[in-house]
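I'd like to ask you about the structure that follows.
Excluded from the complex is one protein chain; the other protein chains are retained at their positions.
And now, subunit A:
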Amino acid sequence: MLAGATTNVVFGLLRLAIISAAVTAAHGEIADYDIAATNTYVWIGQGLLGFVLLWGNNELAERVRSGDVVVDLYRPWHLQGALLAQDVGRGGYALLTRLAPPMVFGMLLFPFQFPENPARWPLFLLSATIALVISFGVRFLVELSAFWLLDNRGLYGFWNVSSGLLCGLTVPIAFFPEWARNALWASPFPALLQAPIDVFLGHGNVVKLLLYQAFWAAAILAIGHFALQRAVRKVVVQGG
């Protein structure tokens, strides 16, 4: 716990220093990010990282590889729904242990941009929860690929190195050149981190952001559902 929090804070401080240096060099503001907004962006990002669980543990894929997944499929439940319920439950705990601490840390030690309208707080929680669902959906797809690839560690590693930049963790998506911004917002990735942060900071239209997230949550869960149906057909149980 403490070790994880230390690492989280160290990386937050590093990111903060670099982006702040850029903001200062640009005379105090880049694309609606001043110093306070940058601080807020960094510490919400560090918190959301653990809340939405951007990098999972690839456990399901290991169970596919070892064959243990058969036990999961036996049970009278919809595997995707059950795992989603588990992940939302984890999120409830992570809200207190992973999301809140870095945000409080940022509020106490740095200039922080609080939402002007108090209604932003519940909207932010809603947006973060949808982000968690999308994050689950993406992780589920990556893990499910083990049914076809058997060893999905390459794809898993690929997601782990790419997600930080694509989701807007390392640098705000608003800093990118226009073509890259458009391409990213057409993909589901900003919905995992940048969208909830934008809701909190009041960047962009809240309703649009939430609809964008809701669309991708539904789409990715649906793809996961159909992929699972296809995958189950491939399963052969040998002996008992």
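In this section, a residue touches a chain if its C-beta (ideal position, glycine included) is under 8 Å from a C-beta of that chain, and two chains touch if they have at least 3 such contacts; residues count from 1.
As a working rule, contacts and distances are computed from a predicted model.
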{"item": "Per UniProt record, name of the chain withheld from view [\"Deoxyribose-phosphate aldolase\", \"Cytochrome c-type biogenesis protein CcmF\", \"Stage V sporulation protein AC\" or \"ABC transporter permease\"]", "value": "\"ABC transporter permease\""}
{"item": "Contacting the left-out chain in the complete assembly, out of A:70, A:107, A:125 or A:165", "value": "A:165"}
{"item": "Contact footprint on subunit A, counting only the chain that is left out", "value": "3-4, 6-7, 10-11, 13-14, 17-22, 25-26, 30-31, 151, 153-155, 157-158, 161-162, 164-165, 170-171, 175-177"}
